[in-house]
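I have a structure here, written as structure tokens, and I will follow up with some questions on it.
Of the protein chains in this complex, one is absent; all others appear in place.
Note that the chains are named A and B in the order they appear, and that numbering of residues resets to 1 at the start of each chain.
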Amino acid sequence: MSLMKNVWVFSDKQDILAEICAGAHQLGERVTALLIGNQSTADEVIKAGADHVYLMGELDGSRMVEDFLPTIEKLVEDHKPELIIFGNTKRGKLMAGRLAAKRGTSVLADVIEFAEDGTCKRRVYGGAAISTIKSNAEVAIATVGSGVFGPQSLDESRQGTTEKVEFIPADSKIKCLERRAKGSVTVNLTAAKRVVAVGRGFAEKEDLKMAEELAELIGAEIACTRPIAEGLDWLPRERYVGVSGVMFKPDLYIALGISGQIQHMVGCNQSKTIIAINKDKAAPIFKQVDYGIVGDLYKVLPTLIEKLKAGK
Amino acid sequence: MNVITCYKIVPDDQDIIVHEDRTLGLEKAELEIGQYDLPAIEAGMKVVADAGGKVSALSVGSKHLENTKLKKAVLSRGPDDLYLVVDDSLADADTHQTARTLAAAIKKIGNADLIICGEGSSDLYAQQVGAQLGELLGMATINAVSKITVEGDKVIVERTLEDEVEVLEVSLPAVISVTTDIIQPRIPSMKEVLSAGKKPVTQWNLADIGLADNPKTMETINTLAPELAERKLIINEGDSEEVVDQLLANLRQELQ
Partner (left out) sequence: MSADKYEVIIIGGGPSGLAAAYKLAQAGVEVVLVERGDYCGSKNLSGGVFYTRVLDQLIPGFWEEAPVERYITNYVTALMDKEDYFNLEYKGQALSKAPYNAFSVLRAKFDRWLAEKAEEAGAMLVNGIKVEKVLKEGNKITGIVAGDEEMMADVVIAADGINSFIAQEAGLRGPIKLEHLAVGAKALIELPREKIEERFRLTGNEGTAYAMLGEASHGVAGGAFLYTNIDSLSIGVVLRLDDLVKSGVKPAEVLDDLLEHPMIAPLVKDGKMVEYGAHLTAEGGLHMIPSQLVADGFIMVGDAAGFTINSGLVIRGMDLAVGSGMAAAEAIIEAKEKNDFSASALSAYKRRLDESFVMKDLKTYAKAPIFMENDRLYKSYPKLANDLFGKVYNHDLTPKKHLLKTALDALKENKISIFDLALDGFKGVRAL
């Protein structure tokens, strides 16, 4: 494929910005980062992969990240890169959408793959399928999550240029009164190499402890199906496999009490090995496993845990 | 306070069939109000319960919107009336087309103070329409809102981001996209269901709202279920020791 001439990247999060800058070289000859920061952060971004950085200013107490949108809008209008990628944080999604509306186009949202022919892919229908889409716009606008471009490394010797640009004040009708740190859920399923996932086969929240024990024994992260995260609320949403945008490629995936509906399976079907325990022999998951047990997980799981403990 | 809550009618994704050629079959799927739109409607009801006013529900799409059961389903959740923009071209509208259509309808309804959207549609989940809508209307726009408190001609919102919560003062009129944490949607009571059928419904087409021209901004080339990897399919039945031992042996190999 011929690379695009210019790919621009923006994120309100430094690490995501760095990751996408590195990955954007797969798409464009020249990668430009739009940065809220200072020269030192600009240098870091260059090392990560940016060829050029537009330094838009810093966040002082009075400015919100979103206030930088007019500055970004003007830069995009003046230079018209073929593609601008926003990291898909909540802020990123908002800003991408507002930019798109201003420019009369849509956003390619939560892209999981960019193809050589200018199309890209995203998950739809709760994860049951993948749509291949393409923007008609002069400047395509996309949002992308962590893990899409694969692991990148820092190159200390990398060189690039920095350009300070004028901050255009926003006529903001939104004022930030307060910011509070959130007890953030530090779950990173995309990085997990081993996963134990729980589904409706578990009758009570307390029973999840068995799954957690298994996970601990084999060094796995806990994940779950949609009803457990959204309906029953037994686990935080970050642990739900199947939501669009979560890239997921573990070596080992153990599904406990999960029936295997398409939405869920798409989330984990890139796993190297899939194991399932479910008491329903007709459950769709058994069409997509490497190893499975049709049995009562309330009997199998404790036995499995016992043996693992004994063997170790 | 005039509140407009936007919703989308989507197929129940539990009913989706995957054909041999990996395309999706949606024709048999039950239609429902998007699950992320229900808290948005309820949030609108809470705002007027606290601050007085009226809630109108609004949706744009194809003829599916005319389904009586679906209209009643929305109205049984509290809105005083319902506005629909129906046109078959909206069946596969992209987010920009949807946002433009909603914007035109909202302008025609007039006097909106607060527009509330769900965080995304439960079928395509681009999470874009709210953001685009606010920009097109020239109103304050914010997403990820988990709490709304009315204070005169402003609203104070809590916005739940990845690592922090922002407390923001938003001037009205505004477009707010809310998360599912904002409020638990009600289960309509019998009375609410029975009175839903009597509430006014206004239906427009694209020409009525001055949007004869609403071009696509992106193409969907195909939508396919992913290819399934070839799996070993080694499955044993029962909960006996032997069966578990067998699995353990395989598991140990993988843990190597």
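One rule holds for everything that comes next: a contact is a pair of C-beta atoms (placed from the backbone, for glycine too) under 8 Å apart; a residue touches a chain by one contact, two chains touch by 3 or more.
Just so it is clear, the structure is predicted and the values come from calculations on it, not from any experiment.
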The chain left out of view makes contact with B
Residue among B:Thr149, B:Ser189 or B:Gln203 that touches the chain left out of view = B:Ser189
Touch rule applied to chain B and the missing chain gives residues 187-191, 193-195, 197
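Here is the rule we go by: only the chains that are shown with their structure count from here on.
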Take the average of all CA coordinates in chain A, do the same for chain B, and state the distance between these two points in whole angstrom.
-> 21
Mind listing the chain B positions that touch chain A in their complex?
-> 13-14, 16, 18, 24, 94-97, 99, 122-136, 139-144, 156, 159-171, 174, 180, 216-226, 228-229, 231-239, 241, 243-245, 247-248, 250-252, 254-255
Residues on chain A engaged by chain B in the complex (per definition of touch) | 13, 64, 89-91, 93-98, 100-102, 104-110, 119, 124-126, 128-137, 172-182, 184, 218, 230, 243-244, 251-252, 261-263, 265-266, 269-270, 272-275, 281, 286-296, 299-300, 303-304, 307-308, 311
